[in-house]
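Note that this complex is displayed minus one protein chain, with the remaining chains in position.
First chain written, first letter: the chains are A, B and C, and each begins at residue 1.
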Amino acid sequence: MTDAVMNAGRVAFQADGSTGARKGVQVNRLDGGLIKGGKPLNFTFDGKRFKGFEGDTLASALLANGVRLMGRSFKYHRPRGVLTSGSEEPNALVELRSGGRQEPNTRATVAELYDGLEANSQNRWPSLQHDFMAINDRFSNFLTAGFYYKTFMWPAAFWEKLYEPIIRKAAGLGSISFEADPDAYDKGFLHCDLLVIGAGPTGLMAALTAGRAGAQVIIADEDFLLGGRLNAETFGIGDLTGAAWVEQAQAELASMPNVRVMPRTTIIGAFDHGIYGAVERVSDHVLAPEAGKPRQILWRIYSKRAMLAAGATERPIAFENNDRPGVMLAGAVRAYANRWAVTPDQTVAVFTNNDDGHRTAADLIAKGVKVTAVIDTRAAAPKVEGAELFAGAQVVDTKGRLGLEWARVRLASGTTRDVPCGALAVSGGWNPNVHLTCHQRGRPAWREDIAAFVPAGDLPQHMSVAGAANGDFSTAAALRAGAEGAVAALSELGIEAKISDLPEAEDAPINVTPFWYVKEGKGRAWLDQQNDVTVKDVKLAHQENFRSVEHLKRYTTLGMATDQGKTSNMGGLAIMAELAGKQIPEVGTTMFRPPYTPVSFGVMAGRSVGEDFRPTRKTPSHKWAEEQGAVFVEVGQWLRAQWFPRAGETHWRQSVDREVLQTRNSVGICDVTTLGKIDVQGKDAAEFLNKMYANAFAKLPVGKVRYGLMLREDGIAYDDGTAARFAEDHFVVTTTTANAVLVYRNMEFARQCLFPDMDVQLISTTEAWAQFAVAGPNARKLLQKVVDPEFDISNEAFPFMGCGEITVAGGCRARLFRISFSGELAYEIAVPTRYGDAMIRKLMEAGEEFGAVPYGTEALGVMRIEKGHAAGNELNGTTSALNLGMGGMVSKKKDCIGNTLSEREGMNREDALKLVGFKPVNAADPVQAGAHLMNASGEVSAATDQGYITSAAYSPVLGCSIGIGFLKRGDSRKGEVIRAVNPLEGREIQVEVVSAHFVDPEGERLRG
Amino acid sequence: MIINHPILGPRDFQEFTYLGDASLIDRPDWQADNAADQFHDYLYLRDNPAGEHRELWFHEQGDRSWLVVTRNTVTHEILNVELARDVARARGRSK
Amino acid sequence: MGKFDNHGLKAISPLGGHEPRADTFTGLLIREVTDRALASLAARQGQAEAVKSTAASYLGGSLPEPASWNANGVFAAWWMGPDLWMVSAPHDSHELMAADLKQAVGDAGSVVEQTDGWCRFDMEGPRCFDVLERLCNANVRSGKAGDATRTSMEHLGVFLLCQTPGQGYSIVGPRSSAASLHHALVAAAKSVI
Partner (left out) sequence: MRYSGLKVIKEALTGHKGWRPTWRDPEPKKSYDVVIIGGGGHGLATAYYLAKNHGITNVAVIEKGWIGGGNVGRNTTIIRSNYLLDGNEPFYELSLQLWEGLEQDFNYNAMVSQRGILNLVHTDAQRDAARRRGNAMILNGSDAELLDTDGVRAMYPFLNFNDARFPIKGGLLHRRGGTVRHDAVAWGYARGADLRGVDIIQNCEVTGFKIENGKCLGVETTKGFIGANKVASCVAGSSSRVMEKAGMRLPIESHVLQAFVSEGLKPVLDGVITFGAGHFYCSQSDKGGLVFGGDLDMYNSYAQRGNLPVVEDVMEGGMALIPALGRVRMLRSWGGIMDMSMDGSPFIDKTHIDGLYFNGGWCYGGFKATPASGWCYAHLLATDTPHKVATAYRLDRFRRGCMIDEKGQGAQPNLH
C-alpha cells in the first residue's frame, strides 16, 4: 500500500470539513498561505501525476498530496521524507528533469514547482516503496562507522575485483544522463557599496536603510520569495502581516534605482577583499530557458561592505527512529502551514526543548490541524491551548514503516504513552547561519543563552552580521540590527544613513534549554540523516579515539553529505563534548568552506564550453586557407594550416611530402604570423638585447638580422628567434609562437626591475603584421614580382640575414627579412595584417609560374628537422645551450640572463646530452619521437639509457624517416649505430648517429 | 583579491601574473668572485614567510607595470603596493 | 569598407569581410569599426614631458591621463601604461600616421605602428550596462565618459573606452581573436536582450 494511499485513507476518515475548498485532491492542503493566485500546476513524481499551485516547492506540493516518502538514505536505504523547508534539506533529494537536463540530488524543498515538472526518486531499486538495498538496514549493526577500514583486505586482489565494485554501485545518490547539458550559463560582475546577504526582516530593513541613504545596494536571497521567516510565521510587523510588510518593503526597494534586488540568488562564498560569489537561478523555475537565455548566472560581486543576514537553521533532537517520513523540524512544519497552506499530515505532534516549538502547535491548531500532543523536554514548559502538553517528557521511539504512525513518549512520571501522529514537529533550538563568516577561516564563538555558535570577531574583512545570523532571534531585534548595521557599514564609507522609526514587532525570547539527544533506547538515533550517522557512531568514534571534531567527521562522515551538516553537525559535537567531558566550545567546530550550497559545473564554466572553451586566434591567411581546403591544427590558441590536401591525395603524408619537395625544388609559402614579434626601441636597445640573449647583439649592423638564444636565469635555454635591426635604436625581435607572451613578460621584468634606467621601450606587434615565409630556390624570383621595383633584393643588395622596410604591390608598406627556417633560399615578408589575405593571394598568383605551393605546419616541421633546428620539443625546459650544441654561443665576455648559472658542474658534465641526428639503419624503419636511446648491445633499462629522440619525421628528400634528439656525448658519436627503443609500443630499431643537419649541412642554399 | 595599483587604483588580482619574492630585483653582479653562490641564493633561496611578504606582481592584463606588493600570506591582507621600477631604483639598480 | 587601399592589395576586416559587420538588438548595436589607424607612442627614458608637449602640438591637444582617453579633432588617444599611449586617427587620411607621429616627437619618443594589431567593436544603445556587466569586471555603471579601462572578456584582454556612460563604448581587442570577441559580445547581448 503506497504512502499516498495510506494518507488518502486517513483523510477520508477525517473529512469533517476541516479541509478547504481549494484542496481538491490535495489531501493535506489547508486554507490561506501565500500560494499566489492559486494557479494550478501539473507535475509528476516517480511517474505518478500530481497537482500543485504556483508558489509551491516540489516538497510542499508532494506534502499537499499526502506524499511523505520522498527518498532513501545513503547507507541503510531507510525510507525518508522531507525534514526541512529550505536549502539545508538532507533527505528529500530527487532527480529533477530528464535527458541532458537531468539533475541529480535536487532538494525538493528548493525546487520551485512549474507546470510539467518531472521528478524521480533516487538511490533506490526497484522502487522507492520497495528498495532492495534496504537489506542494509538489517545489517546495520555490522555497517557501523568505519567498519570498512577493518575488513575487505583479503585477498588483496578482491578489493578492486569484488568488494569495491559492489560498494561503488551501491554508493552515490542521484545519477547523470551522460548527455551534454543543453543549457547556457552566464557569468557577470557587479559592484556595490553594501551587499546584503539574505532578505528576511534583517536584510530588508538593512537594504531599506541603505537604499534610502542613496548607497549602491545589492540584496540577495536564495529563496524566490523575499521575507525569510516572515513568510513562515503568523505574527505581523506594525499593523501589517509579515507578508504584507515584505511586499511593501519590496515595492519601495524596487522604486530605488540604486538598489538591486536579487531573489533566487545564493551567495556561495566570501572571498578575499570583499568579493562574493553568487549564483542566480534564472530559469530553474521554468520548463526550459528561453532561447539564448541562461539557466543560471555566476555573479562576482565586488562589495565595499557586506552584511550577512542569512538567518538561522533549526536543529533536530536525536531519538530512536527519529528519521521516519513525517518526522520534521518544527519550524519547517510551521512554514509549510503558514506559507504553503500545507500540513504534512492531519495529525501532528510537537517535540521541543524551547518556546519556538510551541508556535508550531499554535499555528497548526489555528489552521484546524489536530495536534495530538506537545512534548516538551522542560519540566517548566509553557501552557498550550488546544493540545495535550507533556512537560519534562521525551520521545523515545517511533513507528511506521514508510511513514510515521505514532511516537512513543516517556512521560515525566516515567510511564510511556504512544501518541498517534502522521507528523512529528521537532525543535532543538536554532543555529545562526554563520557559514560565510567562516569562509576566511574565522571561528564562531559559543553563546550560552541561545545554546548556539555565533560569529566571533574574526569576520572576513568589511563583513558585518546581523539578526538571527548573529543570534538575535526576535523580529524586533532583527529589524533593529538590520537598520543599525546598515548605518554603521555606510558610515565607514562616509555615507550618512538614518534609522527611520522601526515598526513594532514580536520580541519574544527563545527560551531554550539545551537537549541534544534522548539517551533511552537501544536502537539508532540519527544525527546525519543523509549519511546515516547515528549517536552510536559518535560513541564508537570516541571509543576508538577519533575525538577531534575533524576526526569525528572524517571517521563517521558526519556532516559530509550534500547538506554539509547544516542540521547534524551541532548534535554530533555536542555529544562528543559530553563523552569527552568537555564544554562544546572546547570541542570546537569543523571548518565551513565554500560553497554555501552546492553549485553546478555549468554555471562555474559559464560560456567557456565546447568550442568556446578558449578564444581562437586565426592567421591572416585563414580565410584563404579555408578556401584551399586546408586541414587546421591547434597551436596554442592559434589555428594554423597543417597541410593543404590536393585532389587525389588520400593520405596526409602525400600532401606533406609534396609540399616539402616542391618547396625545396622550387618555392613554397607559409603563414608564419604566429611567431611573436616584439618591437624594441631606445638608446639602450642594443645593450638591452645583449642582456636578454645569450649571444652578443651590441654590434649587429643596421639592416641585419641575427639568430638569438634566450636562457632562463638558471642557464636553461627557453626560447630562440631572431632580432632584426632597423635602426641604431630600433630592433624587431621574434619569439617562438609558444613563448611570445613569456618572452615579452620577461623583457618587461628586465626593463622595469633589473635595468630600470635603460632607455628601452617595448611593445608587441605580433598581430599587426601578416608575415609569410617564401622559401625555395625560386623564392627571390617570386618576390621580385611582388616587391616594388625600386627595391633591389638581389643577393648582393639584400644578402642572407638582411632586413629592410620596403613596399609591395605598388606601394603597400612591408618588411622583408632574409632568414630561413627551411634551409632554403628564403625570405619572410610582412605586410599590415589587413592586407595579409590579399598578400597570400598575390604571392600564390606570382608563384604560379614556379609551381609555388602553400605549406603548413607539418611540412614546416619536416624541413626544420631536416635542418636540425631546435624547436619546442628540443627547448623542453631542461636543455641548456650546451645540450643544444650552442654552448659556444653563450658569451663569457658579457653579462646576460643565465650565463653565470649555466656554468654549474651538473650542467657541464663530460657525458652531457648533445643534440644530434638519427637515421634508421634499415631505411624502412620509422624513427619515433619519444623513443629512448640504448647502446648497440647490452641490456635495455633506465640505467643504460643514453638519451631520447625529441622530433622525428619522414624526410621525402632523404627518402627515409629521420629524427633528432639528445644523446650522451652525442657530438662525439657520429657514425655509431645504436638502438632507439620504444617498449611502450613494442618497437626497437637500429639508428645511426649523424649530424642533425641532414640537408645542405654547409648551408649553401640559403646563401645562394 | 584586490590589488590597489599605485596608478590605477583597485584592480582584481586576476589581471596580474605572480612572480614571487621581491628580492628577485636584487640580481647579483656577474663579475663578483662568488658570483655563482650569489646567483644560487638569488634564484633558489626565496623568502617564504607566514606573514608579511614583499612580492612581485605583473599587471599583464592591465598597464604592464611590475609591482612590489606587500601582502600577508596568512590573511591575504595587502599592506602596501609600489611600482617595482621605483623600488629597483631605490635599491640602486640605476646605471 | 571605405577606401584604405591606395595600392594593389585589398584589405579585409578583422572578421574577414570586405565590409564592417553590424549586429542590432532592441536597444543595442554592436558594430565592427575598421576605419581607424593606430600607433603606439612611448616616451623615451626621462622624456615624458618632451613627448607630451611635442605630441600635443601634433595632436592639437594633450595626451590623456592614466586610465582615460580623449579626442582632439581627427585624433584620439588612450593611455596604455606609464609613459605609453595609443593614438588613433581616420585610416583613409592617416594610414601612415606612425611615421608622421615619429617625425613630430623625434628622439623624445618611440612610435610603433599598431593599426592592424587590433580589432574594434563599438557598442551603442541603452542596454550597454546590462550587456557589459555580463562580459567584464569594469565598474561601468559608475564610469564616466573618457574612461579607458584595460579589462578582459571571455579570456581576451581588451581596452574598454567609454564614449557615453551606459550608451556608447568601444571595445578594442586582439585582431586575431576578433571572431571570438565578436561571438562573446553577441552571445552576451542575446542573453540579456
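Here, a contact is a pair of C-beta atoms (placed from the backbone, for glycine too) under 8 Å apart; a residue touches a chain by one contact, two chains touch by 3 or more.
Computed from a prediction, not measured in an experiment: that's the story for all the values here.
Novice: Could you tell me which displayed chains border the chain that was left out of the figure?
Specialist: A, B
Novice: Out of A:129, A:248, A:461 or A:600, which is the one that touches the chain we can't see?
Specialist: Within the whole complex, the residue contacting the unshown chain is A:600.
Novice: Would you indicate which residue among A:364, A:533, A:762 or A:981 is in contact with the undisplayed chain?
Specialist: Of the listed residues, the one touching the omitted chain is A:981.
Novice: Tell me which of A:683, A:841 or A:904 is the one touching the absent chain.
Specialist: Checking the options A:683, A:841 or A:904, the one contacting the hidden chain is A:904.
Novice: If the hidden chain were put back, which of A:89, A:103 or A:472 would touch it?
Specialist: If we include the chain that is not displayed, A:103 is the one touching it.
Novice: Considering the whole complex, not just the chains shown, which residues of chain A touch the missing one?
Specialist: So the residues of chain A touching the unseen chain are 74, 100-105, 123, 141-142, 144, 147-154, 156, 159-160, 164, 167-169, 171-181, 183, 185, 187, 269, 271-272, 275, 277, 298, 300, 439-441, 536, 540, 543-546, 548, 550-551, 554-555, 557, 561-562, 564, 591, 593-595, 598-602, 604-606, 608-614, 616, 633-635, 712-716, 718, 872-873, 876-878, 901, 904-908, 928-932, 940-942, 945, 948, 950-951, 981-985.
Novice: For the chain that got dropped from the picture, name the residues of chain B it touches.
Specialist: Chain B touches the chain not shown through residues 1, 13-14, 18-21, 37, 40, 43-46, 48-50, 53, 55, 71, 73-76.
In the analysis below, only the chains that are shown with their structure count from here on.
Novice: B-C versus A-B: which interface comes out with more C-beta contact pairs?
Specialist: Pair with more contacting C-beta pairs, B-C versus A-B: A-B.
Novice: Distance from the CA centroid of chain B to that of chain C, rounded to the nearest Å?
Specialist: Averaging C-alpha atoms per chain gives centres 31 Å apart.
Novice: Need the CA-centroid distance for the pair chain A / chain B, whole Å please.
Specialist: Spacing between the chain centres: roughly 29 Å.
Novice: Two-or-more-chain contact residues of chain C, please, as numbers and ranges.
Specialist: As it turns out, chain C has residues touching two or more other chains at 84, 137.
Novice: Mark out which residues of chain B touch at least two other chains, giving numbers and ranges.
Specialist: Answer for chain B, listing residues that touch two or more other chains: 12, 64-65, 83, 85.
Novice: Across the complex, what residues on chain B touch chain A?
Specialist: 1-2, 12, 17, 19, 24-25, 27-28, 30-31, 35-36, 39-40, 43, 56, 58, 60, 64-66, 75-78, 83-85, 87-89, 93-95
Novice: Any idea which chain B residues touch chain C in the complex?
Specialist: 7-9, 12, 14-15, 61-65, 83, 85
Novice: Taking the complex as given, what residues does chain A use to touch chain B?
Specialist: Where chain A meets chain B, its residues are 272-275, 302, 440, 461, 713-714, 741, 745, 748-749, 752-758, 895, 899-901, 903-904.
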